[in-house]
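All protein chains but one are shown in place.
Then we have subunit A:
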């Protein structure tokens, strides 16, 4: 496992706190333009994911990249997570990974 450049699990609320850091999140794709995708995070925040997305995208997509601001990520890795992903579980994971169980995450 590559631990040289860890990416923190984030939802919309946590994104702004980690500007400049490498993050990972899952968004529900709302729309896409050239060079960016508009997505809704698991806590209902609308964010922009910049970078060239693969086509086609499923309803839920995991993106790993650098947090640019509280509503944008420059994505390096895109992974289709299918159409039946449970956003609540992921959202709770983000909270725990940055809260009570922070010590377990890099």
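Following the convention adopted for this analysis, contacts are C-beta pairs under 8 Å (C-beta built on N, C-alpha and C of every residue); 3 or more make two chains touch, one makes a residue touch a chain; residues count from 1.
One rule holds in what follows: contacts and distances are computed from a predicted model.
Asks: Can you work out the missing subunit's protein name as recorded in UniProt? Choose among "Heat shock protein 70", "Ras-related protein Rab-21", "Replication protein A subunit" or "AP complex mu/sigma subunit domain-containing protein".
Replies: The missing chain's protein name, per its UniProt entry, is "Replication protein A subunit".
Asks: Which one, A:13, A:64 or A:96, makes contact with the chain that was left out?
Replies: Per the contact definition at the top, the residue touching the missing chain is A:96.
Asks: So that we can see where the missing chain sits, which residues of subunit A does it touch?
Replies: Against the left-out chain, subunit A lists 84-86, 88-89, 92-93, 96, 100-101.
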